[in-house]
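Every protein chain but one is kept in place in this view of the complex.
Each chain gets a letter, A and B, in the order it is written, and its residues are counted from 1.
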Amino acid sequence: MKITSSFNRALWVFHINSGSCNGCDIEIVAALTPRYDIERFGIKLVGTPRHADVLAFTGPITNDMVDKVKRVYEQTPDPKVVLQVGSCCISGGVFHESYHLAGPLNKIIPEATCIYVPGCPPRPEAIIQGVVKAWEFLEGIKK
Amino acid sequence: MNLEEVIELLKGMAKKYRIQSKMAGVKKKVERKSLWIDVDRDKLLEIVQLVVDNSTEFPHFCVASTSDMGETVEVIYHFTINYGKPLEEVQINFKVNLPKKDLWIPTLTKIVPGTIFSERELHEMMGIEIKGLQDTRHLFLTTDFPKGVYPWRRDETGPKNLNKLYEGWKQ
Partner (left out) sequence: MKYTVPIGPIHPALKEPILLSCSVEGEKIVDVDVTASQNHRGIEWIGMNRNNPIQTLYVSERICGICNLCHPACLAMAVEEAADIEVPERAEYIRVIQGELERIHSHLLWAGVAAHELGFDTLLHYTWMIREKVMDILETVNGNRVTKAIMTYGGVRRDITKESIPKIQEMLTYYDQLFNKLAKLFLEDKTIKMRTRDIGILTKKDALQLAAAGPTTRASGVKKDVRQDTPYFAYPDFRVKALTPDIHTGKTVGDTYDRIVVRLLEVKQSVDIIKQALENLPAGEIISEPKIPKILNKIKKTSGEAIGRHEAPRGEDIHYVKLKEGDEHLYSWKVRAPTYSNIMSWKPMLLNHQIADIPIVAASIDPCISCTNRVIIVEEGSEKILTHNDLHHLSRKKTKEVRK
């Protein structure tokens, strides 16, 4: 992986919790703390989707959060990549047959380019590898 | 009040009661007892008021649970009193049986304000009408959840539109 000058600043990530159990969320925040420390590369969590390059989703999408998820996806400017963290986003996880779920993320936003990080919850090292793949993908677009 | 005094106090108003016990601990064994009392729907407010008046501190309300037994619906209110002193807590559970054709129960929020969330949940998940409750909005289900569908029932009003994974979402 080469950090070229075509992508002038480091990746900024916006994290959305759409009904998750918080296991994946604490592993995302643990990736920022001094043990795993991806903040030294400039990757940080921002508070609004308008500044973000990568959207990190966790949790199975419940009925209530469907339109909010779609709105956040539309508010993020291009180029962008969706990072699906945890098995709940990818396929519903252990809750897949419930009456209050609206389905895996691919059913709601079919046109998004996604990077999948499976696990329940995935280790911080796996999340870092997912972010690195997102970075390589975005470098490829800019060139 | 310990367990025997509670039984003496409430014996007159209850239909029947039983005590369930289990041992705990390894080197020092103690016995954990819980009291299960069956009451009628019209005596429920009186019996709860009696427990509130006669205990040293305000009783602790845990939760209200419910089950669908076919023709009737069972609602259980779980309380505990006498916390604060080691090994002296008494667990009291009031069980009320309601017929499905006449499904209502009086509200306990005037005596114990902490029951408001439990009663809203009973109303939306099982379809029980709570008489006297002002706030009957949905608590955990969305506002556009279909009316008449009660997730915890086992008869025809249970949820049918399940989110099955491998049926037809892949184009």
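Note that a residue touches a chain if its C-beta (ideal position, glycine included) is under 8 Å from a C-beta of that chain, and two chains touch if they have at least 3 such contacts.
What you see is a predicted model, and the numbers here were worked out from it, not measured in a lab.
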{"item": "Hidden partner chain, touching residue among B:44, B:96 or B:112", "value": "B:112"}
{"item": "Selected from B:49, B:65 or B:107 as touching the chain missing from the view", "value": "B:65"}
{"item": "Candidates B:43, B:78 or B:100 - the one touching the absent chain", "value": "B:78"}
{"item": "Selected from A:38, A:72, A:117 or A:138 as touching the chain missing from the view", "value": "A:72"}
{"item": "Positions on chain A where the hidden chain makes contact", "value": "15-27, 29-30, 33-35, 45, 47-48, 60, 62, 64-65, 68, 72, 93-95, 97-101, 120-121, 123"}
{"item": "Residues in chain B touching the chain absent from view", "value": "20, 22, 24-30, 32, 34, 57-58, 60-63, 65-67, 76, 78, 80, 82-89, 91, 93, 112-114, 116-117, 138-143, 151-152, 159"}
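The criterion applied here is as follows: only the chains that are shown with their structure count from here on.
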{"item": "Touching residues on chain A, where the partner in the complex is chain B", "value": "63-64, 91-92, 96-104, 106-107"}
{"item": "Complex contact set, residues of chain B against chain A", "value": "141-142, 145, 151, 159, 161-165, 169"}
